[in-house]
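What follows is a single structure, and I will ask about it in a moment.
Every protein chain but one is kept in place in this view of the complex.
Order of writing sets the chain letters: A, B and C. Residues in each chain are counted from 1.
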Amino acid sequence: MCAKLKTAVLGASGYSGLELTRILGRHPRLEKPVLLQREGSDGARDLAEVFPQLSGNGGYPMAGLCWSELKRQGVQLLFLATPHEASRSLVPQAIYQGLRVIDLSGAWRLKQAQHRAIYSFDDEDQANAGGLTEQAVYGLPELNGDCIMQAQLVANPGCYATSVILALAPLVSGEVIDREWGIISDSKSGVSGAGKAPSAHTHFVSVADNLSAYSVFTHRHVGEMVEQLGLSDGELTFTPHLLPIPRGILSTIYVRLTRAMQAAEVEMIYRDCYASKPWVWVFAPPKLPQVQYSLHSNFCDLGFCLAGDGRRLVLVSCLDNLLKGAAGQAVQNMNLMYGWDEREGLQ
Amino acid sequence: MCAKLKTAVLGASGYSGLELTRILGRHPRLEKPVLLQREGSDGARDLAEVFPQLSGNGGYPMAGLCWSELKRQGVQLLFLATPHEASRSLVPQAIYQGLRVIDLSGAWRLKQAQHRAIYSFDDEDQANAGGLTEQAVYGLPELNGDCIMQAQLVANPGCYATSVILALAPLVSGEVIDREWGIISDSKSGVSGAGKAPSAHTHFVSVADNLSAYSVFTHRHVGEMVEQLGLSDGELTFTPHLLPIPRGILSTIYVRLTRAMQAAEVEMIYRDCYASKPWVWVFAPPKLPQVQYSLHSNFCDLGFCLAGDGRRLVLVSCLDNLLKGAAGQAVQNMNLMYGWDEREGLQ
Amino acid sequence: MCAKLKTAVLGASGYSGLELTRILGRHPRLEKPVLLQREGSDGARDLAEVFPQLSGNGGYPMAGLCWSELKRQGVQLLFLATPHEASRSLVPQAIYQGLRVIDLSGAWRLKQAQHRAIYSFDDEDQANAGGLTEQAVYGLPELNGDCIMQAQLVANPGCYATSVILALAPLVSGEVIDREWGIISDSKSGVSGAGKAPSAHTHFVSVADNLSAYSVFTHRHVGEMVEQLGLSDGELTFTPHLLPIPRGILSTIYVRLTRAMQAAEVEMIYRDCYASKPWVWVFAPPKLPQVQYSLHSNFCDLGFCLAGDGRRLVLVSCLDNLLKGAAGQAVQNMNLMYGWDEREGLQ
Partner (left out) sequence: MCAKLKTAVLGASGYSGLELTRILGRHPRLEKPVLLQREGSDGARDLAEVFPQLSGNGGYPMAGLCWSELKRQGVQLLFLATPHEASRSLVPQAIYQGLRVIDLSGAWRLKQAQHRAIYSFDDEDQANAGGLTEQAVYGLPELNGDCIMQAQLVANPGCYATSVILALAPLVSGEVIDREWGIISDSKSGVSGAGKAPSAHTHFVSVADNLSAYSVFTHRHVGEMVEQLGLSDGELTFTPHLLPIPRGILSTIYVRLTRAMQAAEVEMIYRDCYASKPWVWVFAPPKLPQVQYSLHSNFCDLGFCLAGDGRRLVLVSCLDNLLKGAAGQAVQNMNLMYGWDEREGLQ
């Protein structure tokens, strides 16, 4: 058997970082991951201080980031679970050190300047990025598997974006959507999607017994969706909502078909598209996915409902924002990058 | 000062019935309401046995329904918080007894046979209804105030329907919606909307940490929406979802405008329409209503977000399904029927 | 009819402040309350900016605190819903201005220095307080009604303390508790009890799907309980827990009786004690209060369960921490201070 791969995680003390650390820790192809702390973080020396739920599973020591130390330890792959500003400056350094990188932030996902603008990456930043923007592979394994295998830098998709793109890709590539009518995604996410930093918006009393829409027309993930699906701006209307649950995403997506179809025909488009994809599950109508079904798994669950007119189609897409929407997908990408089964370590 | 009105409530032991009992109990124009039990109910003799939260407020005795006894007590107005089958058979009797009736069920809301079909009201039933179907006034005070004042039978609207109709009515009557494009309402409701009967779907473990779509294209409230807004079938796509909260509705509604407009112009349409309506509140953009804001109030809160193209419009409509969506609206209707201020007893 | 009382609220933008503002706004004996902002607060000029749920009810303008302006407006009673440090310095000024004061913080509740120490009030502070510590009346209307009527300064009790003291007072004064065995209160509170400031502990993801004990043996409210019940330190073991709900407290309290009793005898002790108290409700065994029953009301609900041995007694006490545990009780105190019915404005 081959030697095991040595990986490192920077930013393990966030919600995605915790999930990533857990999955990597039991992945059969890996050595125990090296956990790295960002500068200016709270100074915990073991991840179990931050997440006591890890206490019983042995130590999770964290160290500061030091490139030469990473090299000494033989680390070959670096996961970044850091804010996009940090990722934007760290990734070029890591690539320069010869590491392969999977970045969970939004820093490297976007190819078009007008979409990057929403992250405030300006021309100077783009110059500093030195071509990495173009090299970075958008890490949606179901669509970009071949490129991911070869990638040195994988930009792990956003959670909302994963839920929307996987639901729409078969229809868009099948050219059965009335593009002029447009696409609407009414998406709802649990609170962990907003990150661990305390704020008025994530206070329990603000979220419980509530539902709210936010960032209508302006959410950062729209750029990814539009670019990956090959849509033009304004074609997709995306409305995110904050759900009173810790984790999980459900997107209800509305499209019109170019011609009246049967449900069986629509189902076949999905089954053909995802036949060999282990982490997309297509529900046979009239069954629809629910948030609960995909929690604590790496599945993106897809279902749909077709109106009697055969034209109006409602898609429902569910996933766990911390797994298929973040850490699980990152591991799925690693599996592809190293030629392993996509399911390895994720079951 | 005039003599106080004597009312009765049949079906007080449901969620809407509880709210109704509470509001009527403190309404300044009313005598203490007579509480009536449906045949075959659980036999509680006081509503506080069913809802211990009433214990400290004095007795809430319940009796069986007896028309002559109601007459003897001087009851003039009957609220029915009963299943639609029960309302369908009880209302003609009540009207025959000379009572005015506000029915909270779906039994009398629909004018068109194809919509009534979903309640399984057949021709025989329609014959028995003896013209009441036509006489019944759809009790949405903001739209039908004049008819409600005169009505002997008010069909209190559905909770989802109230949230959707109030959001759309100003735009539909203003003829600014691209009707060919259609209308989409992605609505989300708390669990009390599903009633008090225990079921697999309302089990805490099924609902908590979850979100699910249901009855896509087939929900009973679509008929009300379509009839009241003057739409044709198929013009409105309605997707209800079950939220992990006890009460509250948020509808996110998608329309296209016939021409590019400014947000201020859209806002003005709403303000003009609801200027004198005390129970509709229009949020000034970019503020949007949230479920929490309308809980425990009789408000329907409306807000919107207009895309940069001036055409794509996202409406957000929130209300408390047990108040503006049921018991509160019923009391608002009563206020109109007896010439009182619409706010009476609801603040 | 007498002239209406003019009141002011400082600190309306917290959870208790919101409830207080709502109750005062509809209290029949009061003019519209003056809302005051603390220095350094977020600068909202209307409370509806902080709490959009107030939007539909007319304006709630807030101004900075200015004693002469208060005098000019004819304010006679000031509510302080401020942190204890602020209350400690503001109350002497308010009293000096001739105002009556109801302070919702912990600043003036404690008579014994060893208990005040936990609030870090030192000797210098005590000197500055100039006798007010002694004058302040602990505002638990069921126990201290006579003193409250005359009080210039009422120290409104803590939420946990209210729930525990009301449950225990009848038994302690009846001398039926085995004091040597001690008293245990295992209390559970919703998150609003922790205040509105965002923190890691109030983040939705930290609280949802969770329960945690905190401040075991060291919670600030123990001092109030011990002083008001006349216990010695160490006699009461108090363990608070954080519940995944927005509001509500349930205390499960364990005592031993000095002699074997019947349930009816215990019930009689409670009924005698609270016969004329409108805001304490005693459940007849075997019924027990639940958090839900007291939410959005000013009731403290009490119930108990007696073991077959007639000695081991479990008490259950529930209330809404923002009403009977804060704002509602403050209004109840005001009603006493001005000779009105205790229920006025609270139903």
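Everything below uses one rule, namely that a residue touches a chain if its C-beta (ideal position, glycine included) is under 8 Å from a C-beta of that chain, and two chains touch if they have at least 3 such contacts.
On a predicted model such as this, the values are computed, not experimentally measured, just so you know.
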Which chains here would be touched by the one that got left out? A, B, C
Quick one: say which of A:45, A:71, A:271 or A:296 touches the chain that got left out. A:296
Out of C:43, C:58 or C:234, the sole contact with the unshown chain comes from C:234
Check the options C:122, C:209, C:272 or C:341 and report the residue that touches the missing chain. C:209
The one residue from B:23, B:91 or B:207 touching the chain left out of view is B:207
For subunit C, residues in touch with the removed chain: 181-182, 184, 186, 188, 206, 208-214, 216-217, 234, 237, 239, 241, 243-248, 250, 252, 254, 288, 290-292, 295, 305, 307-309, 312, 314, 316
On subunit A, where is the contact patch with the chain that was removed from view? 26, 52-53, 55-57, 209, 281, 283, 287, 289-290, 292-297, 299, 301, 347
Had the left-out chain been drawn, it would touch subunit B at residues 15, 191-192, 196, 198-200, 202-209, 244-247
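By our rule, only the chains that are shown with their structure count from here on.
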Considering only which chains touch which, label the overall pattern as line, ring, star, complete or other. complete
Going by C-alpha centres, which chain would you call the most central? B
What is the chain whose Cα centre is as far as it gets from that of subunit C? A
Tell me whether subunit B and subunit C, two copies of the same sequence, contact each other through the same residue numbers or different ones, using over half shared as the line for same. same
Subunit A and subunit C: spacing of chain centres that average the CA atoms, whole Å: 46
Just how far, in Å, is the C-alpha centre of subunit B from the one of subunit A? 40
Provide the C-alpha centroid distance between subunit B and subunit C, rounded to the nearest whole angstrom. 37
Could you tell me which residues belong to subunit B and also touch two or more other chains? 209, 290, 292, 295
